[in-house]
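A selection of the complex's chains, in situ.
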Amino acid sequence: MSTVKLVEYDEAGAEVKAVYDDIRRVRKTDFINNFWKALANHPDLLERVWSTGKEVMAPGEIDAVTKEMIYIAVSVANACEYCVHSHTASAFAKGMSDGQYGELLAVIALAQQNNGLASGMQVPVDQVFLKEESQEQGE
Amino acid sequence: MSTVKLVEYDEAGAEVKAVYDDIRRVRKTDFINNFWKALANHPDLLERVWSTGKEVMAPGEIDAVTKEMIYIAVSVANACEYCVHSHTASAFAKGMSDGQYGELLAVIALAQQNNGLASGMQVPVDQVFLKEESQEQGE
Amino acid sequence: MSTVKLVEYDEAGAEVKAVYDDIRRVRKTDFINNFWKALANHPDLLERVWSTGKEVMAPGEIDAVTKEMIYIAVSVANACEYCVHSHTASAFAKGMSDGQYGELLAVIALAQQNNGLASGMQVPVDQVFLKEESQEQGE
């Protein structure tokens, strides 16, 4: 149960309805998930979060499934139950295979493990990584 | 400065030398970065972490650059300075473009933002996500 | 379901009853929430946590509603479900408006986003921030 009322389409004001309509148009479904219904209590926030998300998650130099996997990785590390569920569903809906999902979990698990080891031993960053990165940038 | 001595090749025992040799062989470079030199204080741990990492980060159904981007995403959420630097260098070395890097940062930023909103409002998971996931699994 | 039994008033020992009585006195309600009933399994811990909280959350140079909002911000970043729910209820009870709540969520979301960006790019701290802070302290 959320800290706020979930706003249904019929009880929403014009600004919220416009966002809901755009969500339905972009996603080609009538379904509005709870994240947006909760945000709808604050129409400005709803509008900004939706428009940013629409732009960021669209395929670009990184494809849509990969973007979902990156999103899941962050959400797992932050222990965000809602986000893990909604974006795992999204990733499968956009074509993530079972094999890719297994590899995603394995990479997340490896990074979590090694984050603990590097942080535990406070390993100093190698100079060469810093230099290589600068060279990448043409310095 | 790390909590442990960094073990150089010449002062390492046989078990550590064998791992260092394999790192050099797989990566086609003489360079051993500090993460392994720190782990080398605990040879069993070094061996297990290296062999797991080698297996998990190899290209499979997910390609090598994408795996690095997922790894970076976890490391950013966990605020692991060493891991962010070393795997950003790795991702560029394996072919991540500047455009992909910008999109990676944008997806991480979006997920961080939305993790905060979903957790802040304690949004309940939609039943349809749970059902869809089960259907994905053939139930 | 918690890892410990929730201790009700009637089954509590004298030390726990004294804390429960003080909670009721300070909060002007008979209601004892689950956090204290769980802590009551360890009376010393209960006593210390309650007395510290009573002191820290009392209005001072920062008012009581603002303190609740700061508390919520930390709890969201740490993904503490119980803490988010209990302190959001507290903040509303102490007078947080719907408008303030929307702005609180927006600031949390912005900080989460920018934490990801600053950590992702490992942005070095500007010297002027460090200098300005010292000047604040009269050095």
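Points worth noting:
Just so it is clear, A, B and C label the chains in written order, and each chain counts residues from 1 on its own.
One rule holds for everything that comes next: a contact is a pair of C-beta atoms (placed from the backbone, for glycine too) under 8 Å apart; a residue touches a chain by one contact, two chains touch by 3 or more.
Computed from a predicted model, the values in this text were never measured in an experiment.
Taken over the full complex in this file rather than the chains on view, the one protein sequence occurs as 6 copies, with 3 of them shown.
In this section, only the chains that are shown with their structure count from here on.
Among the other chains, C has the CA centre that is most remote from the centre of chain B.
Interface note: chain A and chain C, two copies of one sequence, contact each other through mostly non-matching residue numbers (shared numbers fall below half of all numbers used).
Per-chain CA centroids place chain A at a distance of 18 Å from chain B. Per-chain Cα centroids separate chain B from chain C by 33 Å. A separation of 27 Å divides the Cα centre of chain A from that of chain C.
For chain B, residues touching at least two other chains, in rising order: 76-77, 81, 85, 104, 108-115, 117, 119-122. Taken together, the chain C residues at the contact with chain B in this complex read 72, 76-77, 79, 81, 84-85, 104-105, 108-117, 119-122.
Looking at the complex, you find that chain B touches chain A at residues 1-4, 31, 33-35, 38-39, 45, 49, 52-53, 56-57, 60-62, 66-67, 69-71, 73-78, 80-83, 85-89, 92-93, 97, 99-100, 103-104, 106-115, 117-126, 128-130, 132-133, 136. Contact residues of chain A toward chain C in the complex are 3, 41-42, 44-45, 49, 74, 78-80.
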